[in-house]
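Just one protein chain is left out here, and the rest sit where they should.
In this document, chain identifiers A and B correspond to the written order of the chains, with residue numbering beginning at 1 in each.
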Amino acid sequence: MKQILIKRLLQLIMMMWSVGTITFILSRLLPGDMAYRIAAGRYGDDAVSAAAASAVRQELGLNDPLWQQYSHWLWQLMQLDLGDSLVSGNSIIAELQHQLGYTLILAVAAIFLSALIAVPWGLACGFRANRTLDRVSLVVSTLLRSQPVFCLGLLMILLFALTLNWFPVAGYQQPAHLFLPALTLALSLAALSSRVIRNSTAKVINSDFYLFAKVKGLSEWHSFKRHGIRNIALPVVAFMAMQLVGLIEGVIMVESLFAWPGIGHGLSHAVFSRDIPMLQGTALTCGALFVIINTLVDSLCYLLDPRSRRA
Amino acid sequence: MSRLFHALTLGQRCGALLLLSLLAAAWLVPLFGYNQPNVQHLSAAFAPISAAQPLGADQFGRDMLARLAAAVRLSFGLSLLCVGSAAVFGILLGVVAAWSQPWCDKLLNFIANTVMALPGLVLVLLISGIAPGSFIMLYLGIALTLWVEYFRVVRATVQPLVHSPEIECSRLLGFGRWYLFKRHIWPAIASNVLTLAAFGAATSILMMASTGFVYAGLKPPTAELGLMIVELFPYFAEATWVLIQPLCVLVLMVLGFNLLAGQKA
């Protein structure tokens, strides 16, 4: 367990370093004078003057040698001083805190919904592997998986919001606003995880030990309860780590599409408005979120599998 | 070639057929004169279907058929480039990691873990977001996220193989490393690598469209599927038919690659 935590902590640090370094390098590689760009970002294109640019240059130490700028950049990063947004002028940390809450609500709702869809769906297909239901659901899942999340979201909007008028398109004030983005994300997650659950189920119920449980005299239900659930869950939970990539990427796209004011929305806005401190901050948060959830999944695997504790 | 075809499942054949027809269409369309994806006819915005514009026109009166064909060529080209370089790089490092000294393996694995700490799309957005509109940056970002998968899979497959009887036996019989790779390692990883390649192609197409969709990828007026979708979306009510076209093409391309990859999740 300690090893898992140390490994993930190291990964977190490396992630912060690499995000910081990439943003530093790329922001210096951009064509044009950086001080002018930042000044333009702050005061608008029309108000930029040589004086404003040199003030910015002075303030940010853009005349220092590169390695000094780089170590300064990393030093600030280590202190979690992410600077201010070039667009709004607010502190990045404050903005991120605000966004993170929304993202967490969306992510939790989506995971919950996707479990609600995928578990029964996957189990049903696993118990009737290669029958009609299973084949049909393979087609459905393949079709769903071939949709980029934003296509799925657009279809949801077209269907539920604009044609049927059941749910609002975009916004975040009411709980009803949560439904379409969460459902979109949940469907795209469930398309894949239902197949993983199906494969795991089929493998377990056809395994020697599952047959032996019944040979011992256990009923179907007891065999499933005692020997099915945990063994089916193990690969599924391990797979969740891989699906997290899909979750974070999905969050970015879905938030942008539905104007849900979370981290992903912040990230795509920062990209659009070239708000480099904001870009770095949101990328860091996405990465941190990713590593943290991964750690949770690892720990869950560890708790579920007694083998890992006695190896 | 026919042997290869017979080895494929029904789904894989469908995928291959889908992709081949899309590719053929994308390259044939310009030959029939639909070769001006970026010429605007503002008076002909959302012009209906005609012989000159078989799929109609978009909000600037540009020929949809020509634009779609250009977008498909772009997506295919980029995905091929990304998958190719990621596969070569990833396989090479994976084999090296599994086959060499423990410190080298640890180092390579550490690098891979660092890259994996960031979801692919975040990395791509980060890189392409700071230098928007650059094809090279987009390519670098996507290839950088893709190689890790090859590395991990190849390393995991080759590691137990290095100490297997079959390789030990070939070594005792006097064969060198290239032979071991050709006869033992490549056959063991080939099918996985091809599956990964198909999934990787789908992923890179999706990523490119996603960056386009949030205006972080290539810049207008480039005909790129994600960009086309987001630009057409405001007009969904008056031109649903036009909006559906790039959506469908995108789904078909990704579907084709997913089918080609086979059922392995």
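To be clear about the criterion, contacts are C-beta pairs under 8 Å (C-beta built on N, C-alpha and C of every residue); 3 or more make two chains touch, one makes a residue touch a chain.
Here, contacts and distances are computed from a predicted model.
For the chain that does not appear here, its UniProt entry gives the protein name "ATP-binding cassette domain-containing protein", which is one of "ATP-binding cassette domain-containing protein", "DNA ligase (ATP)", "ribonucleoside-diphosphate reductase" or "Nitrogenase iron-iron protein delta chain". Within the full complex, the residue among B:Trp27, B:Phe110 or B:Tyr179 touching the omitted chain is B:Tyr179.
Contact with the chain that does not appear here is found for just one residue of A:Ile6, A:Leu29, A:Leu162 or A:Leu211, A:Leu211. The set of subunit B residues touching the chain not shown comprises 164-166, 168-170, 172-175, 179, 183-184, 186-187.
Think of the hidden chain as still there; on subunit A it touches residues 207-209, 211-219, 222, 226-227, 230-231, 234, 304-307, 310.
FYI, only the chains that are shown with their structure count from here on.
Each chain gets one centre point, the mean of its Cα atoms, and the points for subunit A and subunit B are 21 Å apart.
Listing the residues of subunit A that touch subunit B in their complex gives 7, 11-12, 14-15, 18-19, 22-23, 26-27, 29-30, 138, 142-143, 145-148, 150-151, 154, 158, 162, 192, 195-196, 199, 244-245, 248-249, 252-253, 256-257, 267-268, 270-272, 274, 276, 279, 283, 286-287, 290-291. Taken together, the subunit B residues at the contact with subunit A in this complex read 11, 110, 113-122, 125-132, 202, 206, 209-210, 213-216, 226, 229, 233, 236-237, 247, 250-251, 254-255, 258-259, 263, 265.
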